[in-house]
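Note that this complex is displayed minus one protein chain, with the remaining chains in position.
Naming follows writing order (A, B, C and D), and every chain is counted from residue 1.
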Amino acid sequence: MGLTRRVREILDGYEGESAGTKANLARVLMAGRLGGTGKLVILPVDQGFEHGPARSFAANPAAYDPHYHYSLAIEAGCSAYAAPLGWLQAGADTFRGKIPTILKLNSANSLARQKEAPDQAVTGSVADALRIGCAAIGFTVYPSSDAQYAQMEEIAELSREAKAKGLAVVIWSYPRGGDLSKEGETAVDIVAYAAHMAALQGASIVKVKLPSAHLENKDAKKIYEEKKIPIATMAERVRHIVQCCFNGKRVVVFSGGAAKDASSVFEDARAIKEGGGNGSIIGRNSFQRPRADALKLLDELMRIYQP
Amino acid sequence: MGLTRRVREILDGYEGESAGTKANLARVLMAGRLGGTGKLVILPVDQGFEHGPARSFAANPAAYDPHYHYSLAIEAGCSAYAAPLGWLQAGADTFRGKIPTILKLNSANSLARQKEAPDQAVTGSVADALRIGCAAIGFTVYPSSDAQYAQMEEIAELSREAKAKGLAVVIWSYPRGGDLSKEGETAVDIVAYAAHMAALQGASIVKVKLPSAHLENKDAKKIYEEKKIPIATMAERVRHIVQCCFNGKRVVVFSGGAAKDASSVFEDARAIKEGGGNGSIIGRNSFQRPRADALKLLDELMRIYQP
Amino acid sequence: MGLTRRVREILDGYEGESAGTKANLARVLMAGRLGGTGKLVILPVDQGFEHGPARSFAANPAAYDPHYHYSLAIEAGCSAYAAPLGWLQAGADTFRGKIPTILKLNSANSLARQKEAPDQAVTGSVADALRIGCAAIGFTVYPSSDAQYAQMEEIAELSREAKAKGLAVVIWSYPRGGDLSKEGETAVDIVAYAAHMAALQGASIVKVKLPSAHLENKDAKKIYEEKKIPIATMAERVRHIVQCCFNGKRVVVFSGGAAKDASSVFEDARAIKEGGGNGSIIGRNSFQRPRADALKLLDELMRIYQP
Amino acid sequence: MGLTRRVREILDGYEGESAGTKANLARVLMAGRLGGTGKLVILPVDQGFEHGPARSFAANPAAYDPHYHYSLAIEAGCSAYAAPLGWLQAGADTFRGKIPTILKLNSANSLARQKEAPDQAVTGSVADALRIGCAAIGFTVYPSSDAQYAQMEEIAELSREAKAKGLAVVIWSYPRGGDLSKEGETAVDIVAYAAHMAALQGASIVKVKLPSAHLENKDAKKIYEEKKIPIATMAERVRHIVQCCFNGKRVVVFSGGAAKDASSVFEDARAIKEGGGNGSIIGRNSFQRPRADALKLLDELMRIYQP
Partner (left out) sequence: MGLTRRVREILDGYEGESAGTKANLARVLMAGRLGGTGKLVILPVDQGFEHGPARSFAANPAAYDPHYHYSLAIEAGCSAYAAPLGWLQAGADTFRGKIPTILKLNSANSLARQKEAPDQAVTGSVADALRIGCAAIGFTVYPSSDAQYAQMEEIAELSREAKAKGLAVVIWSYPRGGDLSKEGETAVDIVAYAAHMAALQGASIVKVKLPSAHLENKDAKKIYEEKKIPIATMAERVRHIVQCCFNGKRVVVFSGGAAKDASSVFEDARAIKEGGGNGSIIGRNSFQRPRADALKLLDELMRIYQP
């Protein structure tokens, strides 16, 4: 299957990357119902690790089974499916070749004392990702955490290895810890900074949270106001984030956070599309609904992203 | 000897694992009196390390000798025998090939100041396990300890090496440390979380403590109550744990803790069986009894697990 | 193209360095409008990492695009272009062979809590620098930081590898942290010390800030006064720094700091030239101006450095 | 020379060890005047490191010379001579092949601030031990120190390497640090625990201090009293330690501590013999005496151990 013009255009921005990395990024961009449009909907399932099994799956007990998520993502036509090693591998034979997968290499859990140096445990490796046939590795960095430099050094090494072996790299860039306020974690200046740093660190796909209009950093606030950077609407904020990802040369997807009603999910997606973002990464809002509802929601979501 | 249908079924859940790892898991599942039933009784002897020799063996002085435990486990028809390097190796020639062994790679001791960052020393290696003919490595993680991420990274590496070399991996997942209360260490939400994370970390066999009906985490409590997850009886709680282990696709065994009367041991086992758990890991309750009593207790225990 | 006498003279000071390292230093010294003069103007763009994208690029939005800086540096006739991995690589194909590049291996960000142990994350490697065709690696050390010895050990290793593979090494030596006062960060005794240590650490090019006439260290102050070391004018201070770089045997360039008016930039350059310094490294003062202004400023700057 | 029945018996307890390790243990057990009896007297000289040269050697200035100790140990007919790298190597050519040597791999010094995390510096390696012809490596662990797990991980690695290369391993297991009281350092429950853990860690020879009748740990105390474990006399306590070393399957030697009168040394030895211990490791009590006195003391000591 040939690549679409839009996908070729996107890939052209990835100068200096190995052919393998570009091929795997292309696999993700050409997969599922949005394949070829330059838009993406990714299913991530690391909530079992992050919040525990009952808080993640009791709302829809079929989701206790790792096969459920593969099959949901495939039926819905998602672009990729991301999960930690044990969970992803538990369907690696059954669903081989049916959807690009992303091995989430590090994970946190809510038993840990977060505080000023939130961190994650690295539980998978590039060799694992290759062994179970993934298209990419995924890694969370917490910019502003007192552990951020150590995390950046981890992903720098993992990324180097992954790309040398032809994998793409997805960075979850989630400001947290240090002196950052709770509100600051989604402040538009901070999210823009986090997205920019993910791109600087070599992310093939940048993943950030949808930003609020709050401005956290005093020095940054002055610039945003002085230069009148438009950040009033969500679409404007998304456009700003896209600009901060190498002027739109990096794929950037947004997560919606905790479960909410479908209309909010759609509203977010419309803003992402309008702002030029590449799509959504949607976990709890899909698998915590009954399967039929989830499929309906994902169907509607993808319709929004269709050109 | 061919595998039973039940064992083949269990192995089918281990997608993506190496043939060697599955073969060694099969060795354990086919060994001893419960061989082929999908049920397990494992003898672990790391109490000398954990609590000191007199507290462990003075009740039954024959147990000061490392041969005693091999011979007890073999005569009783246990599925496997687990111990730290020095202890396990001290019978490795005499009892070679008679029972699958699990090399416990890390150990704590009661001279250490536990507190908020309980940890263990890694005293064995995968190379040691292979050299003395083990079927699996064993490793303790303390979820909620301030050292948990470091421990998870240790077992991630050891597990990768073990599986590449065809060994199975047993994770002791024991919540402890950090902000966790004493009661919380066996709270059902916490044990379920610990079991789920052991599976996510790639455990071939998950080992947790039998949970109480206590709910520790506020956010989790809300879900358990809202979704009316049945946790009133021990059998229900075991069933919940089993569900949290990839919907029953991972072997999970339960430890009973400190020595107690035989009837409590049997009651626990009946609950484990009823809840769909795979068996017991029983140390002090066996080797701290006189040999004849221990054999009688293990005989009765295995009868309970027989289909 | 043959080397000029001045460049040969400079290279002669680099005893014991590999032929590759000298060749790459020569590449930088022979490149651009100042090629062959022994003078340098380098464009560094790590401000996106250091201060965030909006604070760096909103003043001149074309600069959000990584291609912009390559093209600016090339059109202006700069000697080299320095940036972190993601940013530098994003133009590595398009601009290959057109300007020597320096891969900045470590980066800080303003979300980090600096304090007494400021540090940076190592996000690139020597292998990356080779892969994307760089002439040199760049690395920041913060002498006086509680993290300085760890940083010195990092660059010692990276430098050894870089030189063995024929790359040149640029050290940004910026005193910061520990007991050092804010004023002390640019005190002439401290900057001289920082420059000398960069040379001792094997820097092919030493990069420091322009020093003030302040003397920070009491023991040093006594010597400066007793020996009447001339440090009243900027040119005198530059001359002292040059002397502290192996009596002028090491290339040393100066950074001007935050954006300011063009005349200050030129005044600095005239002092650098008069004091025998090798040139300027000029980031925000170039790319935060509209392109035409930036080109004009760089043109004037290079005219000053012309012999 | 053939092995005696007693030595063969002892070696039989070392299941799973490499032939080389058993051969080197046999070398020690067959050396000197006690060769073949299963008893040992070892000369250790690490006091120069531990307490400084004057405190160690001024009492007998001939002992400032490293040759002195080799020659004393050989003339006295000791089973082995143990020392740190620099000291041991300084006689390695002159005395080659004349007495089995043990390279003490780690050393502390009294300039260090001990406190709650006493530790030692690793100053030698397995490669050094092989290079200078040693029969074994020696290593100190401080159970109860906050550094104990790190130490256990060091010796686990060193031991693995040593045994793979055919050397024996001697562990000095000296409880110290953490919450342990001074009296607790030689409490019989703690020494028994320390000896047991040394065996669990794979020691070929366990080295502990002679225990007092004090019971430190409350939980242990209960057991000792309840089970009426005999610990009233030194011989009984030695017997208990021997039992805790795999029921007598591990060689265990005792150190006497600071210099004292000869009759106390002999009294200790008679208790060690009566309790079934394997011998003494005797440093300051030998080399801090004039040579003739030392030889007389060692002669008498070995007579006691003779069967």
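Here is the rule we go by: a residue touches a chain if its C-beta (ideal position, glycine included) is under 8 Å from a C-beta of that chain, and two chains touch if they have at least 3 such contacts.
Since this is a predicted model, take the numbers as computed values, not measurements.
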Can you list the shown chains that the absent chain is in touch with? C, D
Looking at D:24, D:37 or D:107, which makes contact with the chain not pictured? D:107
Touching the hidden chain in the complete assembly: which of C:180, C:252 or C:265 does that? C:180
Can you tell me which of D:85, D:99, D:205 or D:242 touches the chain that was removed from the display? D:85
Touch criterion as defined above, residue of C:201, C:255 or C:278 at the omitted chain: C:201
Footprint left on subunit C by the chain that the document does not show: 13, 15-17, 116, 143-144, 146, 148-150, 152-153, 156, 160, 175, 178-180, 189-190, 192-193, 196-197, 199-203, 217, 219-220, 223-224, 227, 229, 240, 243-244, 246-247, 249
Contacts of subunit D with the missing chain: which residues? 48-49, 51-55, 58-59, 61, 64-66, 84-87, 89-94, 107, 109-113, 119-125, 127-128, 131-132
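Note that only the chains that are shown with their structure count from here on.
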To the nearest 5 degrees, please report the angle of the rotation taking subunit A's Cα atoms onto subunit C. 70
Identity of the chain that, by mean CA position, is farthest from subunit A: D
So, in whole Å, the Cα centroid of subunit B is separated from that of subunit C by 58
Which residues belonging to subunit C are in contact with no fewer than two other chains? none
Thinking of each chain as a vertex joined to the chains it touches, would you call that graph a line, ring, star, complete, or other? line
